[in-house]
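What you see is the complex with one protein chain gone and the rest in place.
Chain IDs A, B and C follow the sequence of writing; residue 1 opens each chain.
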Amino acid sequence: MQKKPPTDAFLQCDGCKKTLFRNDFEQNLRVCPNCGKHHRLSARTRIEWTFDEGSFVEMDENLHSVDPLAFPDYAEKYGQAQAKTSEKDSMICGTAKLQGKTVAIAVSDFSFMGGSMGAVAGEKVARTLERAAEMGVPAIVFCASGGARMQEGLLSLMQMAKTTATVERCREAGVPYIAVFTDPTMAGVLASYASVADVILAEPKAMVGFAGLRVSKQAGVGKVPDDFQMAEYGVAHGMIDRIVHRKELPAVLTLLVETMGAGK
Amino acid sequence: MQKKPPTDAFLQCDGCKKTLFRNDFEQNLRVCPNCGKHHRLSARTRIEWTFDEGSFVEMDENLHSVDPLAFPDYAEKYGQAQAKTSEKDSMICGTAKLQGKTVAIAVSDFSFMGGSMGAVAGEKVARTLERAAEMGVPAIVFCASGGARMQEGLLSLMQMAKTTATVERCREAGVPYIAVFTDPTMAGVLASYASVADVILAEPKAMVGFAGLRVSKQAGVGKVPDDFQMAEYGVAHGMIDRIVHRKELPAVLTLLVETMGAGK
Amino acid sequence: MAKSYKEWEQPLIDLEENIAKLRERARREIDPSKRIAIENLAVEYETRANHYIEVMYARLSPWEKVLVARADKRPYTQDYISGCFSDFLPLAGDRRCADDQAILGGVAKLNGKGVIVLGHQKGRNIQERQVRNFGYARPEGYRKATRLFEIAERFKMPVVTFVDTPGADAGVEAESRGISEAIAASMLKMFELTVPSVSVIIGEGGSGGAIGIACSSKVLILEHAIYSVIAPEGCASILWRAADRGADAAKALRLTAQSALEFGLVDGIIDEPKGGAHRDPIEAATSVREAIISALAGFEGKSGAEIKAERYAKFRAMGIFGE
Partner (left out) sequence: MAKSYKEWEQPLIDLEENIAKLRERARREIDPSKRIAIENLAVEYETRANHYIEVMYARLSPWEKVLVARADKRPYTQDYISGCFSDFLPLAGDRRCADDQAILGGVAKLNGKGVIVLGHQKGRNIQERQVRNFGYARPEGYRKATRLFEIAERFKMPVVTFVDTPGADAGVEAESRGISEAIAASMLKMFELTVPSVSVIIGEGGSGGAIGIACSSKVLILEHAIYSVIAPEGCASILWRAADRGADAAKALRLTAQSALEFGLVDGIIDEPKGGAHRDPIEAATSVREAIISALAGFEGKSGAEIKAERYAKFRAMGIFGE
């Protein structure tokens, strides 16, 4: 997003191209005050801005890919992503609190190889949902991913099955599982654990879809609506419960946790 | 359907207007050899032509309406329908056999006040589904109805709820419930027990719909397809499993009973 | 020819306009004695209006009930949701193809506890009426309801539904996506619930569209609401080929709250404020809230199996016949 180094006092919104004061922008939770675009956040920033201060306890932090297929250039790209983000892979998980209530969370980081789901991301989602079921607490997963990580081949396709299987664990345990679609939530992630959450929230204008727009256009003969694969389109087509502004997200999540977790 | 007294050797098909030999027509199970139209059958004829010979044991045969609302002209119309059909009401139920296997059945008779569902028809469907659940045998219901019987007011609307509730009994007991849509299957019958059967079969070109065509046209702005509210339309729109020719129905029902009833 | 709501309410409206005019005249009158005289007249008129309201609402004919139940001033589901619950959060979508705005639903708090609440929503103005499809729910609406019932079951949340629809959408589009199946599946899901459920018929309880979300442990109905297997005009049109004989059909169909209770098809009537719910929506919502709380309280300590069996037994017994 940055056209200039992050230390600059100004930046340009890539939604509306307007120049913004960095301070205003940061204080507005990186939502453009002009066009309302919710700019992408790192997983750790998102955790900090969503859950009770200092409540996040990271788990499974040492999981990392071992390049099981010895896929061309994967090791190198993986190392670069690690260096760029200071993360081990695209997903961070653990427990946190919402207004004092414990929840199990997993948060995807799009800046790590497009948030793609390989064995590590899949395992962390699976452990998070199992953890929620075992602890009897709600699960909250933030999605931000282009889909499965093709560099792990069929192993990454199987993460779709594995993560979906663990959703069943939450259902059996009677703990709510809430997904938050952030920009973008696509393909193998959308077509697995993300879409079978009990409640699905989305950030405004987040891209949400099965295939890239180019592929969808090729595949279909129908005309493409202007808001195609935007979160708002997902709401209109019955796939998403609500669009929630970033600043209202903690309150909405808290309400869901309070109402849906209260029956036990 | 008859333009001439039923004893005549000829009749005219009201589907294709062709004159048919009554003998041929009867031997073809009242399916027009020319246009394939499945002409309506009385409940007893249907039972005779579907189930093992002489296997039908009628039950609850004394149920009759008591005109609970003292609805204008209802008693008179009811008496006329009884006289015309020699039936007590629009639904006949009991047990029968398919290739020796016992099933609980309910069969609607359109010639009795348009097969409308009042408290008697509702009760008979409910008893049939409960009976199937209790006996651990499949339930087969033949639908032929314009909908709820408005002369019984809200009592007839409640038959939608009551009959649907008893479908749940079959599900709990793990017995298959098969519905056969015959011409016509409409409104309050379609929108209750009929549409939640495990398997839905239909006779060719049977009319199947929520509201009369006139009402649907008034309500909608879209254009009305040629096959609107035909069984074939129901298949294309995912609501019906299969169109089955009358002469193949016993074999198809037997196969369903054998495959779906075998796991217990 | 059956009276319209406007015709029927005109005398009252005239009276109320006269009162308003008198008040206005009194406000402008400078001479104190004249002002007092005018004010006294206004009070007298008000007494008459109150009496008139009391009398007319005490003996509403079935057709007048239809008019009141359909009145566009009447509180709608949204009004009862705000009046009965705190922290309502609407949830959208059938997870199939659309979000039907003719059925509104989500999670809310009742006395601090989570409930699932949903209902038909008519529109207040022309735009909203279009969006809400005049309260005619589409398949997507019943499938959203079914999904919310599943959430209720999964998390053991009581269910509250508000019923207010002329009927389900009977158009070509609705047919093409299985309006009948959607209604039936919604009913079936309601019978599967092991959590208590309460339905309140707040206005029009119109045929399949109504029963589709009204298969509850307790079904309550507002004093002037109606509940009918068919719209009276439709009934008249079929029986007598005379849609304008709606008043006769309304009588024959026994579609009043009082008849429904008499036949044991609802569990209770909720009294409306004098002159109907629209004259005091807040009082109406308060009564509804109390009735819901009291209905749910009756299920405390009962097991899920008992709750389900009780609901089944109640509906299973509906129907009067000889044997």
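Throughout what follows, contacts are C-beta pairs under 8 Å (C-beta built on N, C-alpha and C of every residue); 3 or more make two chains touch, one makes a residue touch a chain.
All values reported here derive from a predicted model rather than from experimental measurement.
Trainee: By the document's own contact criterion, which visible chains does the hidden chain reach in the full complex?
Mentor: Counting the whole assembly, the omitted chain is in touch with A, B, C.
Trainee: Would you indicate which residue among C:R132, C:R177 or C:H224 is in contact with the undisplayed chain?
Mentor: Looking across C:R132, C:R177 or C:H224, the contact with the absent chain belongs to C:R177.
Trainee: Of the residues listed, B:I47, B:A148 or B:L256, which one is in contact with the missing chain?
Mentor: Touches the omitted chain: B:L256.
Trainee: Give the residue, chosen from A:V103, A:V120 or A:V199, that touches the chain omitted from the document.
Mentor: Once the missing chain is taken into account, the touching residue is A:V120.
Trainee: Mind pulling the subunit A residues that touch the left-out chain?
Mentor: 60, 62-66, 68-69, 71-73, 118-120, 122-123, 126, 148, 150, 152-162, 164-168, 187-188, 190-196, 209-211, 215-217, 219-225, 228-229, 237-239
Trainee: Could you please point out the subunit C residues that touch the chain left off the display?
Mentor: Answer for subunit C: residues 95-97, 139, 143, 176-178, 181, 185 touch the chain left out.
Trainee: On subunit B, what residues meet the omitted chain?
Mentor: Residues in contact with the chain left out: 171, 174, 176, 195, 198-199, 235-242, 252, 255-256, 258-264.
As a convention for this text, only the chains that are shown with their structure count from here on.
Trainee: Chain contact topology under the given definition, line, ring, star, complete or other?
Mentor: line
Trainee: Counting C-beta pairs in contact, which two chains come out on top?
Mentor: Top of the contact-pair ranking: B-C.
Trainee: Which integer distance in Å separates the CA centroid of subunit B from that of subunit C?
Mentor: 33
Trainee: If you look at subunit A, which of its residues touch at least two other chains?
Mentor: none
Trainee: Give the residues of subunit C that touch two or more other chains, as numbers and ranges in rising order.
Mentor: In subunit C, no residue touches two or more other chains.
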